[in-house]
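The other protein chains are all here in position, but one chain of the complex has been omitted.
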Amino acid sequence: MSEFTADEMMTVAAARSLRDGAACFVGIGLPSTAANLARRTHAPNLVLIYESGTLGAKPDRLPLSIGDGVLADTADSVVSVPEIFNYWLQPGRIDIGFLGGAQVDRFGNINTTVIGDYANPEVRLPGAGGAPEIAASCREVLIVMRMSTRNFVDRLDFVTSVGYGGGRGDRERLGLRGRGPVKVITDLGVLEPDPQSCELTLTQLSPGVTVEQAQEAVGWPLKVVPEPTVQPEPTETELTVLHELMETR
Amino acid sequence: MSEFTADEMMTVAAARSLRDGAACFVGIGLPSTAANLARRTHAPNLVLIYESGTLGAKPDRLPLSIGDGVLADTADSVVSVPEIFNYWLQPGRIDIGFLGGAQVDRFGNINTTVIGDYANPEVRLPGAGGAPEIAASCREVLIVMRMSTRNFVDRLDFVTSVGYGGGRGDRERLGLRGRGPVKVITDLGVLEPDPQSCELTLTQLSPGVTVEQAQEAVGWPLKVVPEPTVQPEPTETELTVLHELMETR
Amino acid sequence: MVGVARILQLDEAIAELVHDGDVVALEGFTHLIPVAAGHEIIRQRKKDLTLVRMTPDIVYDQLIGAGCARKLIFSWGGNPGVGSLHRFRDAIENSWPVPLEIEEHSHAGMANRYAAGAAGLPFAVLRGYAGTDLPQHTSTIRMIECPFTGEELAAVPAINPDVGIIHAQQADRAGNVQMWGITGVQKETVLASTRSLVTVEEIVDELTPRPHSVVLPNWVVTAVAEVPGGARPSYAQGYYERDNAYYQQWDPIGRDREQFEKWLEAEVHGTARSAR
Partner (left out) sequence: MVGVARILQLDEAIAELVHDGDVVALEGFTHLIPVAAGHEIIRQRKKDLTLVRMTPDIVYDQLIGAGCARKLIFSWGGNPGVGSLHRFRDAIENSWPVPLEIEEHSHAGMANRYAAGAAGLPFAVLRGYAGTDLPQHTSTIRMIECPFTGEELAAVPAINPDVGIIHAQQADRAGNVQMWGITGVQKETVLASTRSLVTVEEIVDELTPRPHSVVLPNWVVTAVAEVPGGARPSYAQGYYERDNAYYQQWDPIGRDREQFEKWLEAEVHGTARSAR
């Protein structure tokens, strides 16, 4: 059994969530690493789409930004930024979108805009970017974030991207056409929306993590399925490919 | 002095109306012949734009359709049809648009849709094509049509494209941003809008044509400027280049 | 996901994708007109179609004359450089062989309707139609007010055909498509349609990126059929030229019902030429 870090477990878990052949809207950082890992392991036909306008990029190294030249060089097509949002993301053609953020709440809503008051912020974050429409339009969303009471909060300071809003039925009411976040992948485990209430519920633990540890890392009383499973550890192959990938940066 | 036909005079007159460096939205037939003649004579930097999406085409022969391959082969850029209308025509970037039609009225409004009743037409014409928005958005419009009481009518059966509507001020009221038709070039002479009323007024005659002949060819009492000029005949060069051009078809 | 494009024979593809009563767009702007696919629709005697195209030309004249269509949505219908579409006129003026309803727009309006369809929006906004008689006769033209400036603009609804059909130069064996030269509104047609068919000049091992090319990845295309010459008498840049004489020759055939029916028997029903 190899050694692996919590972040590696998180990346591998995210990669495993990507089924072969899916069209995936990829952000830079962990999502891009996970998508490229998936493409090199179980999902060789994963279609990588970056908001910079590259459709079907097949990078031979880990891109360093969403606009890395290797993406344009290896893409099936390069389109403009208005086109990528209007013709490709908005109609709901993309199977899976990745999101991260500074704060997430129990319904998978995300804040990437501001901590504190909008007019007098404690911390000004980067802002929305592509997230609101990725959250709205991708058929499914995966959220990837490290778990801590600072990030998993009872109440967002700002709703940048909508998960399930105030709960079941809100996406439909808002006219959001994708399913919403189907998984929140963290260093400590995986949360999934409760089929009835849409409240994020702990369904899987990372190896060696307890339910209590996960609950302590969340700023609301975290619900847990009756028998949370333990995620399979990263395989030798997954770790090897991941390490190779990280070296290409 | 060379022999020339009334149609050749009309083509040469249209070509002369195109100033060098202008961006010109070109339809097939006489407008395309005129634009290509101009580019080979006094206006080498004329920018030819075809609604098929070719920007800055420099055809070495007369294109046979607005989508002729020679246009794409020689263009500065080829864009999609939505783009040519939205990014290039609509904002008013194009200096000159050409229009023809089955019927024109005294305010330069044009019918290319139907003769007779819309629901039970006598003659069903091709329809609008690019004309309504060319008429609305080009900085200036040139209309080219043979003069006859069948074509120059008191009342259109259908308004496909707006010239000056019901007269002065109507373009502004309708929010049309181009100046409207600045010339109607015919086989018998040239009409221009009266600066006050915008009513089309005979300002130039083709060589050998009388004011009476022109007036008889128009289905309304045609106004005439006090001293209509006679258009200079096609020069030897214009005719030679025009004949060469026609042979390339 | 529509799934990944399957490579089919043309007749299989039309049989599977086009159903009686469908809204069908066969697009092509002078270049790359999917004529063979249109003939296969006639051959399979599809009917009650709502045909959509910016520039219906002779293949639409043929579809209409063969009685496949109950409605035409268009912006310019003619035989370019030649004259009228006589089957189209006979249908409108005399309801022969069946009545033809029309819905007509300008090119700008149609292009925006496809663009809205491709973008997953219910409508598009444009500066168009103001002062013309089109809005009186076309219920799919309405006015909309800019919520910022109060300005009045035209609105047109999205077009989302049941089936979009185009012709391209190449596909690879995985069903990715590449076309180049004048590509009109074909990308939008495929993206706006529920199902799509791309006929291609040839299937190649690898698509080489080209200037001014449009690539449609296989996950937005339903089916690809290899149909060399499938755009004739229009042209396929890099493959063959436009058969300008044919457009002239069509005029007397289209002008006369009997001649047209002979043509239909001989050139479409009597041959499977364009089926492979």
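Letters A, B and C mark the chains as written, and numbering starts fresh at 1 in each.
Simple rule for what comes next: a contact is a pair of C-beta atoms (placed from the backbone, for glycine too) under 8 Å apart; a residue touches a chain by one contact, two chains touch by 3 or more.
Values in this document were obtained by computation on a predicted structure and should not be read as measured data.
Displayed chains that the missing chain touches over the full complex: A, B, C (touch as defined at the top). Looking at A:Gly69, A:Gly169 or A:Gly208, the residue that reaches the missing chain in the full complex is A:Gly69. From the options B:Gly21, B:Gly116 or B:Gly208, the residue with contact to the unseen chain in the full assembly is B:Gly21. Only one residue in the set C:Pro122, C:Gly238, C:Pro252 or C:Gly270 touches the chain that does not appear here, and it is C:Pro122.
When the missing chain is restored to the complex, the residue among A:Ile49, A:Leu89 or A:Leu191 that touches it is A:Leu89.
One chain is missing from the display, and on subunit A it is touched by residues 28-29, 51-54, 64-69, 71-73, 77-78, 80-82, 85-86, 89-90, 113, 118, 120-121, 123-133, 136-137, 158-162, 165, 170, 174-177.
Within the complete assembly, residues 21-23, 47, 55-56, 76-77, 86-87, 90-93, 95, 137 of subunit B touch the chain that is not shown. Annotation for subunit C: contacts to the undisplayed chain at residues 120-127, 140, 142-144, 146-149, 151, 153, 155, 157, 209-213.
The criterion applied here is as follows: only the chains that are shown with their structure count from here on.
Separating the CA-averaged centres of subunit B and subunit C is a span of 28 Å. In terms of their C-alpha centroids, the spacing between subunit A and subunit C amounts to 40 Å. Taking each chain's centre as the average of its CA atoms, subunit A and subunit B sit 57 Å apart. Contacts with at least two other chains are made by residues 187-188, 214 of subunit C. Subunit A has no residue in contact with two or more other chains.
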